[in-house]
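All protein chains but one are shown at their positions in the complex.
Now for subunit A:
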Amino acid sequence: MNSKPILEIEKEIIEDFALFDSWEDKYEYIIDLGKKLAPLEEQYKIDENKIKGCQSTVWLRADYIDGLIVFKADSDAVIVKGLISMLIKVLSGHTPEEILAAKMDFIGEIGMMTHLAQTRSNGLLAMIKQMKNYALAYQAIGARKDTV
């Protein structure tokens, strides 16, 4: 699981992006991340895992393992896949509380704010919201287990 705190992972991504001096380098990196994202098994590419509000199709699955949430995702658009790969890198393997508390400021820092603003076509905001929704749901499940 992910032992690094969310803020530290965010900092690493910001540092990575600081090395790029052109938009081409930045996007080639994101496209590469998209291509390398671990595939989501076909049986999970179902309607209930689809994120609404994206121009491309995005599937997101979350498993709750030993108190930590593990995200898996896929998309038919590679840039979106690269963006969600970064979100997974930051949020996956953390507790629901950590995920809910994450401010995700790195998105602005790496100049991807336009993706966040264009919620209808890019859906980055919809993805983060869905990840946080999973965290909220699993937090409730975890809390129930504690009381049993």
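Definition applied: a contact is a pair of C-beta atoms (placed from the backbone, for glycine too) under 8 Å apart; a residue touches a chain by one contact, two chains touch by 3 or more; residues count from 1.
Here is the rule we use: contacts and distances are computed from a predicted model.
Between the names "Cysteine desulfurase", "Anti-sigma regulatory factor (Ser/Thr protein kinase)", "Probable inorganic carbon transporter subunit DabA" or "Phosphoribosylformylglycinamidine synthase subunit PurL", the one given in UniProt for the chain missing from this structure view is "Cysteine desulfurase".
Residue in contact with the omitted chain (choice from A:L33, A:A62 or A:V80): A:V80.
Across the interface with the omitted chain, subunit A contributes residues 23-24, 27-28, 31, 55-57, 76-80, 121-122.
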